[in-house]
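Below is one structure, written out as structure tokens; comments come after it.
Apart from one protein chain that is not included, each protein chain of the complex appears where it belongs.
Chain nomenclature is as follows: A and B, assigned in order of appearance, with residue numbering initiated at 1 for each chain independently.
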Amino acid sequence: MTASRLATGGNAIDRSRPIRFSFDGATVEGFAGDTIASALLAGDVAVVGRSFKYHRPRGIWGAGVEEPNALVDIGGPRATPNTRATTEPARDGLVAKSVNATPNALADRNAFLDRFARFIPAAFYYKTFMWPDWHRFEPRIRAMAGLGTVDAGWTSPDTADQINHHCDLLVVGAGPAGLAAARLASGAGLTVTLVDDQQNPGGALGHRAGEVDGKPAAAWIAETVAALASAGQLILPSTTAFGIYDHNLVGLNQRHLDGRPDTLWRVRPREIVLATGAIERPLPFANNDLPGIMSADAALAYLRRHAVLVGRCIVIATNNDSAYDVAVALAEAGAEVTLVDIRRDGTPAAPANVRLATGRALASASGRLRVDGVTLDNATRLDADCVLVSGGWTPTIHLFGQAKGKLAWSDARAAFLPGDPVDGITVAGAAAGAVSLSDVFAGVGKAFAGQANAATPRSTGLEATGGILPAWPMPGSKGRIWIDYQNDVTVKDVELAARENFISVEHLKRYTTLGMATDQGKTSNLPGLALMAGITGRTVPEVGTTTYRPPFTPVPLASFAGARVGELMAPVRRLPLENAHRANGAVFQEYGGWLRPAHYGGNADAERSIADEARRARQSVALFDGSTLGKIEVIGPQAAAFVDFLYYNTMSTLKPGRCRYGFMLSENGVVFDDGVLVRLDEHRFVVSCSSSHVTAVYARLEEWRQDRFGRDAVYIHNATSDMATLTVSGPNARKLLETLDLGLSLDDADLPHMAVGHGTYAGDEIRIARVSFTGDRSYEISIRADRAEPLWAQLRQAGKALDAVVIGLEALMILRAEKGFIVIGKDTDGTTLPHDLGVEGPRAKRQSEFVGRRSLFTEEASRDNRMQLVGLTVPQGEAPLPTGAHGIKRIDGRLRSQGFVTSSYQSPTLGRPVALGLIERGAARHGEAIDIQNLGKISKATITAPCAFDPAGDRLHA
Amino acid sequence: MQLFPCPFCGPRDETEFHYGGDAGNIRPDGAEMPIDRWAGYLYLRTNPKGTAREIWVHMTCGEFFVMERDTVSHKVLSSAALDGEHAA
Partner (left out) sequence: MTRRYSALSLFKEGLAGQTGWQPAWRSPEPKPSYDAIVIGGGGHGLATAYYLAKNHGIARVAVLEKGWIGGGNTGRNTTVVRSNYYYPESVELYGLAHRLYEGLSTDLNYNIMLSQRGMVNLCHSTAEMEIGARTVNAMQINGIDAELFSPDDVRRVAPIYNFSANARFPVFGGIWQGRAGTARHDAVAWGYARAASRLGVDIIQNCEITDFIIEGGRCRGVQTSRGAIRAERIGMAVAGHSSVLAAKAGFRLPINSYALQACVSEPVKPILDTVVLSPGCGVYVSQSDKGEIVIGGGLDRIPSYAQRGNLPTLEAVIAGLLEMFPIFGQLKLMRQWAGIVDVVPDSSPIIGESPLPGLFLNCGWGTGGFKAIPAGGTLLAHLLATGKHNDISRPFDLDRFASGRLIDEAAGSGIAH
């Protein structure tokens, strides 16, 4: 007989609600309120998993977040590998599987590895597998590593909620300290949020005996929680505070019992109380990792919360007072208990019905798949079906450490305690080193002195005492003594690390992997560094601790992602006329963050649709939705001086009602954007920048406005999305517009190329700019975005008589490439200067200052072999050059890039391919042949001027 | 998540702000400017470990301002509009 469920008791379980679930294929029975671990223990399942490296059989160690051994893969829609069985509620129908074990934890086929342990100590892999190549050995080692298994067929049922939350006080931990702090703060009128990672509040009071204000602990917990709830305070059970970030923002992960994904909370409290308790440490003795060896406190928790008696014949090994209560409780529950205390003197009195051996430690444990006995350091052998250990308590100060709190070593507690306070953070209770309830409450009372008017609770029961004699792992110990259970780090591994000079605590961690497992060393870090201190003759604080990093316990990735899935992760911008385009068979693609029609006519034979659009656009008239084009207004007394400074080209000489094409440069001289500037009147301009640069151009204008010109000199308004821009282009463009009533003269004398006019359409003001990106006569009509649809519909309707064609962006790309018109970022790269594009004038002549000016005269800018914009043609009958192909030349026997193809299309109008490229010295090489390489294949091309169609520009006016 | 004080809007999440560079990095004008000075303006940074005086923009309101903060502790020491007004 070993572990079992008692017939009565268990303050966390509901015996009226039995549940069943499966573990490694076997059925496990339990009750609502059980964790997977408590149900497994109740069913006397000793081996629950296999260790990472040696595949040692492992049982349940703890009853909380510190658990190193009991990890299970949970299947189904809420599949999660590596779930801690000690904190995961047991649910009816749940399917759990042990990790790192094939086929199961009991009969793992890799168990043989343990026999070779002596040949594979810490970091052995750095010393071998070098020849011929690590990659040869890697696949097999990789397959052995990892713990749980990802369910490849899993799909996310829904996304996690994320909540921003503010409060006066956040209390982390609902044990006695946290409850007391929350109640005091609540009484003082603060808004309080109380979180605890357990399902039930109370912390250690949930299983340790105690009396508060004359009431049993359970009654006081219930009363306190009720008082907080009735005061409207927020209490979040099953919620872990996993990180304290900049400016004391606290991250919480809340689990739900109803199957919903966890919820991420970002809490911004004014003050934080960390009442996070303490974690019991193991003791060092040979084979201290056998299943059936557990934390003494955990055994008590299972007894009181789940009515599980972890054994019948129990040895408790301790170095401190806290195990005595455990011995009493287990003996009362019917177990035969032997308490082995390392201390010779100063121990509490022997509890009734408990055998006590003082001045003795465990030397080793024995057993194969579970512990069957221990041998003391005087060679006495004791049989046991369960061995409980209490090596002292490590205050849970991870969050304090994350907040950059300094730690202070306490000899009295044999642990690190919080040192100098951190602004806004108070550590209370066992986390601050308090042992007795009186100490806990006194500490909380002190923290709220002068603030709260309610009385601090008083412990009226028996008081826990904190006597401890450190029992750190010692160098030279016999046998295999585990420090880090999950990662299989033993005393010998730490000794090896020290021998090889990995004595810095971070080196120790990285070399041996101590503390790097999923439990992040909650039970192993302190023993490990104490051992290193012992080996190297230093004190523990001299060795120091590793950095505390978030998260405190593993947090689902889904919690961090929240609803940011698909378009919510990276939104796209949409056209006001999107629905009209969809109705017209548009195929959409994303261009520079905008979803725009690539072409019309559906997905079938896209290439032909695009070619048709490009060809017909030249024949009569094309309609194009250019709404994404930037429309940033620059207004004010210094507007002209401002655009002069911002543009490479002189813009102040532009006459009102006219437009001019120009470049904007970055301060490093590189062409950042191109576009047309419209001068509406003396003090008002419209910057018509590229669609994908609107946000960046606007930001730049604002920066120079505020940083150089001043608030009152110019005002900048980004009107891009206020207005839709509909482009009418082609030989019959004017003819089409004349069929509409636009309230202005379209006569070329009144509205010539590069002029802007104002009219009205259906009562709305419109602006028409004679600007062309196709090389044909073009009109860009800007109209209120919400009134654009009727105009678009009428243009299409009126266009029917003229065989008008609606074109998408792909056809426009062909049309502009035929003309040698560039797209910044496609036909230029991040090194292209304005003179590389053949625009030398302002560089040579401008006298006034402009952005990027000085950079146009560096050594690099003056180099004579710069890449310059060219056209490229291919021999007759050949296919278009692949965009991205490079011009090549062999120099000194080495292949060198001469530049590359930036745009390349089959021109339906010219009946041949057209291409643009940036080629070294290209402007001077027109007519020269060049080798073009693409994915290893070489072809020929001829360098030409960029413009392949209507070089004289007659069609602009035709 | 840091909270930055916009002099115009008050404390806001760090994600609403964009770093603009060292405060006091004055642009030297002129095509004849010695290249070392120009390159210094363009590229050299103080990049202090500790107290830094920097230009920031609050993207949601569009205003640039000067902020002093500690680059190690992330404590914000002061912020003020470019013209020194509207200190927050």
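Here, contacts are C-beta pairs under 8 Å (C-beta built on N, C-alpha and C of every residue); 3 or more make two chains touch, one makes a residue touch a chain.
As the structure is a prediction and not an experimental result, all values here were calculated from the model.
Undergrad: Please pick, from A:4, A:22, A:104 or A:149, the residue that touches the omitted chain in the full complex.
TA: If we include the chain that is not displayed, A:149 is the one touching it.
Undergrad: Could you tell which one of A:215, A:260, A:507 or A:753 touches the chain left off the display?
TA: Result: among the candidates, A:507 touches the missing chain.
Undergrad: Among A:165, A:215 or A:266, which one is in touch with the chain left out?
TA: Residue touching the absent chain, from the options given: A:266.
Undergrad: Over the whole complex, note the residues of chain B touching the chain we left out.
TA: Residues of chain B in contact with the hidden chain: 1-2, 13-15, 17-19, 35-36, 39-40, 42-49, 52, 54, 71-74.
Undergrad: On chain A, what residues meet the omitted chain?
TA: Where chain A meets the chain not shown: residues 52, 79-82, 118-121, 124-131, 134-135, 138, 141-143, 145-152, 154-156, 243, 245-246, 249, 251, 266, 402, 404, 492, 496, 499-502, 504, 506-507, 510-511, 513, 516, 518, 520, 547, 549-551, 554-558, 560-562, 564-567, 569-570, 589-591, 668-670, 826, 829-831, 855, 858-861, 882-886, 888, 895-897, 900-901, 933-936.
The criterion applied here is as follows: only the chains that are shown with their structure count from here on.
Undergrad: Note which residues of chain A are touching chain B in the complex, please.
TA: 245-247, 249, 266, 268, 404, 667-668, 699, 702-703, 706-708, 711, 849, 853-858
Undergrad: Which of the residues in chain B come into contact with chain A in the complex?
TA: Listed in rising order, the residues of chain B that touch chain A are 1-3, 14, 18, 20, 27-31, 33, 35, 38, 42, 55, 57, 59, 62-64, 73-74, 82-83.
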